[in-house]
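Excluded from the complex is one protein chain; the other protein chains are retained at their positions.
Take a look at chain A:
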Amino acid sequence: MMTVLDKYLGGRQGTLGLLVLALLVLVVFPLVLDAFRLNMVGKYLTYAFVAVGLVLCWGYGGILSLGQGVFFGLGGYCMAMFLKLEASDPLSTKIQTTPGIPDFMDWNQITELPAMWQPFHSFGFTVAAVVGVPVVLAWVIGLALFKRRVGDVYFSIVTQAIALILTVLIVGQQGLTGGVNGITDLKTLLGWDIRTDQAKYLLYFANAGLLLGCIVLGKFILASKLGRLLLAMRDKEERVRFSGYDVSSFKVFVFCLAAAFSAIGGAMFTLQVGFMSPSFVGIVPSIEMVIFAAVGGRLSLLGAVYGTLLVNFGKTYFSESFPELWLYLMGGLFIVVVMYLPNGLAGVWAKHGPRLWAWRRARAAKAAALEVQP
């Protein structure tokens, strides 16, 4: 049992770290936050899926994707399409010209549900599509670029272009996608009202559970030979290639994995927040998510979660108090992290955490010694 823990969770410290995070998101937050704030934290945690994916793909794989919003958005849109169809039953849409289709289609003079939407009547298909569509796209992008040895900055630029293209496409195809407003007014999931406080609590826990699951999976991968290979590739790609490995297949794998994580986050976002729009797909959210991972520490799965939470708490606080300052602050934060804290908060913790413990332990020992003395 102990060896299993050592191997897959990163030893005692890794397990402890995971337990602390689990305690925080599963116990502390639900106890101290009201339903509104908890829902907000739930929303932040959906971004953490993207940040955790970025730790694997960027931190360990060395692949900086500036288009993770694409996968977050696709996952979110797949879920939103299902929920929208459920919300658009003929009875509640009877005032429309064509009842039974989503309202925005009606506004765009569409009279029949487009073929692309048909399969989203099925929940099973939707769940498969939430992960499947983004992973297939990531696979195609990865195969096209990594096989041709497109890497580094060029890869980042291409992912950024894809984020832009997808945004333009979604905004342009208003009748199919709801355009710039996105898909809104989502009500029920398989007849279960997702807008009630009780549903929001349940969704929060489901979301937190899935996030912890992704982190454990990430830890398992990093502990395997594949994890060491990713690091080896990042530092000495040629050596790995000339040791008989098809480097591109490992890059494609980790890129697809990051896409799958992001997509799960996106779907959970739609469920908890009740809508999906192109503003979560484009360049700005994609770069924000990289900042979350960078602040938390691009080599730490747990750090990425803390980074996401902190930056978003900061964003909420500052944009409530000084809305026009936030963007500058965010930019400044990124510069500080890149220049002075290359491993983010996790790096700071790794450097000073043990000393803190040692100091406390020393103090406790001293106190105990004093007590023993008469």
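As a working rule, a contact is a pair of C-beta atoms (placed from the backbone, for glycine too) under 8 Å apart; a residue touches a chain by one contact, two chains touch by 3 or more; residues count from 1.
As a working rule, contacts and distances are computed from a predicted model.
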What is the missing chain called in its UniProt entry, if the choices are "Iron complex transport system permease protein", "Sodium:proton antiporter", "Urea ABC transporter ATP-binding protein UrtD" or "Chemotaxis protein CheW"?
-> "Urea ABC transporter ATP-binding protein UrtD"
Which of A:M40, A:A232 or A:L333 contacts the chain that the document leaves out | A:A232
Sole contact to the chain not displayed, among A:Y154, A:W192, A:F205 or A:F242 = A:F242
Give the residue, chosen from A:Q13, A:T111, A:Q198 or A:S224, that touches the chain omitted from the document.
-> A:S224
What chain A residues would touch the chain not displayed?
-> 221, 224-226, 228-229, 231-232, 235-236, 238-247, 249-250, 253
